[in-house]
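Up next is chain A:
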Amino acid sequence: MFKLSLNNLNDLFKAAAEGGALYIPADDGAGQARFTRWCDGMEMSKALKTVKSAKEFFFPQTESLVDFKMKGKEIEIIDPRTESEDFVVFGVRACDARSFSILDKVFLADPVDTYYKSRREHGTIVTMACSRPEETCFCTAFGVDPTAPEGDAVCYMTEDELFIEAKTEKGTAFVEKVKAVLTDGDAAPVEAQKAAVKEILPKLPLANLSTDSFGGDKLMELFDSPKWAELSASCLGCGTCTFVCPTCQCYDIRDFETGHGVKRFRCWDSCMFSDFTKMAHGNPRLTQLERFRQRFMHKLVYFPANNDGEFGCVGCGRCLSKCPISMNIVKVMKTLEGESK
Partner candidate 1 sequence: MSKVTKEQVLRSSGVNVLKCMRCGKCSATCPSYDEMEYHPHQFVYMVEKGDLEPLLNSDSIYKCLSCYACVERCPRGVEPAKVVEGIRNAVLRQSGMNHIKAENIPEMLDEDLPQQAIVSAFRKYKR
Partner candidate 2 sequence: MQRIGVFVCWCGSNIAATVDVEAVSEALKSEPGVVFSTNYQYMCSEAGQNMIKDAIKEHNLTGVVICSCSPRMHEATFRKTVQGAGLNPYMVEIANIREQCSWIHKDKQTGTEKAIILGKAAIAKVHLNAPLTAGESPVVKRALVIGGGIAGIQTALDIAEAGFDVDIVETKPTIGGKMTQIDKTFPTLDCAACILTPKMVDCAQNEKIHIYSYSEVTAVKGFVGNFTVSIKKKARYVDTTKCTGCGVCTEKCPVKNVPNEFNLGMNNRRAIYIPFAQAVPKVATIDADYCNMLKNGKCGVCSKVCTAGAIDYKQQDEIIEERYGAIVAATGFNPIKLDNFDEFAYSQSKDVITSLEFERLTNAAGPTSGQLLRPSDGKHPHTIVFVQCVGSRDTSGCGKPYCSKICCMYTAKHAMLTREKYPDTDVYVFYIDVRTPGKNFDEFYRRAVEDYNVHYIKGMVGKVAPRADGTLDVQASDLISNEQLHISADLVVLAAAIEPDKSARPLATMLTASMDTNDFFTEAHAKLRPVESPTAGVFLSGTCQGPKDIPETVSQASAAAAKVIGLLCKDKLTCNPCVAHSDEMLCNGCSSCEKVCPYGAITYSDKEFRMPDRTTAIRRVAAVNEAVCQGCGACTVACPSGAMDLKGFSNKQIMAEVDAICK
C-alpha cells in the first residue's frame, strides 16, 4: 500500500500520463462528471459517478470496423484500427469495475471480439473505493463491495490522502510507473474508511433489494407476467438507461457512405429503440412492452442463464437517476418480486 497527499494529486496524474493517455473523471461544465483525457492541471471530479460509465474505453459508442474505399468501380478494404497507445482509466468505481468482467464474458468469449480485446489489453483500470454512496446505489444487491473494488489497482481517498494498492500485473506496473510520487502507506485509515462506509450501506434505501426472484431458471414465469404492461406503459423508448448503463452491450453495425467509399462502424444500440434487432423481415419485438421486457429479462434472466448465474446488472443506479420518467430496474424488480414464486 502506497499513499500520497491529495495536494500532490496532479503529480500522480502527471506521472501516470507519461507515455500514454490518462483518463480521470472530471467535471464537464454542466455540473456532472465524465471521463476526460487528463491534461496538466485538470482536477478530479468530486462526483460519485460519471454520467456515462467507463465501458466506453473498451466498447466505444461508435467504433470504425472497416473502411471500403471506392475509386470508380474499384473497392479497397482497409482496417481502420490504429490504436496502439496504452491508457489508464483512473477513478473507476466498484460497480463499473465489475461491469468489465460482465462485458468480458460477452466480448472475449468465442468468437473473440478483437476490437474489444485490443482495447482491453491496452487499458489499465485504476479503481476508487466509494466513500459516499448515494440513495440510488444498490451494488451490494449484486454482490459488489463498494469499499473493495476490483481493478488493476485500487485507490482509497480519505480527507487528505490517496492510498493505492496494486492488484494485478498491470496494476503493479502502474504503481511502479508512478512510484516516484508515492510514499509508503499504512492500511489503518483505509480500514477506518471502509468501516465507516459499511455503516452507511445498510442505511441505503435500496439496501434490502433482493435478487431471489430472478435468475436463469425463472424464465417463463417472468416472461409471461401481466405486470410488464403497466411497467412499460410510460416508457418513452429512449436509450438513456442503456447508454448510461455500464453493462449494456448491444450494438448495431451500420454503413456510412462518405462519397469516397463506405465506413462500416458499430455503435451502441438500445433495446428500447423501435428498430432494435430489425432484420430483413422486420422487427421481432414490435411493441415497447416487448422491447422493455427484453432489457430487464436480459439483465435478470437471460444473462444469468448463460453465465453461471451472474446477473447483468451491477447496481450503479445510473438508470435510476437518469430515466426521464423514473422507471428503472429497481421498480421492475420490486414489482415482479413474487411473480416467480
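By our rule, a residue touches a chain if its C-beta (ideal position, glycine included) is under 8 Å from a C-beta of that chain, and two chains touch if they have at least 3 such contacts; residues count from 1.
These made the cut because all candidates are chains of the complex that A comes from, given by their letters.
Please read these numbers as outputs of a predicted model, since none were measured by experiment.
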item: Which of 1 or 2 touches chain A - same complex, any copy; value: 2
item: Contacting residues of chain A [partner candidate 2, same complex]; value: 70, 72-73, 257-260, 282-283, 286-287
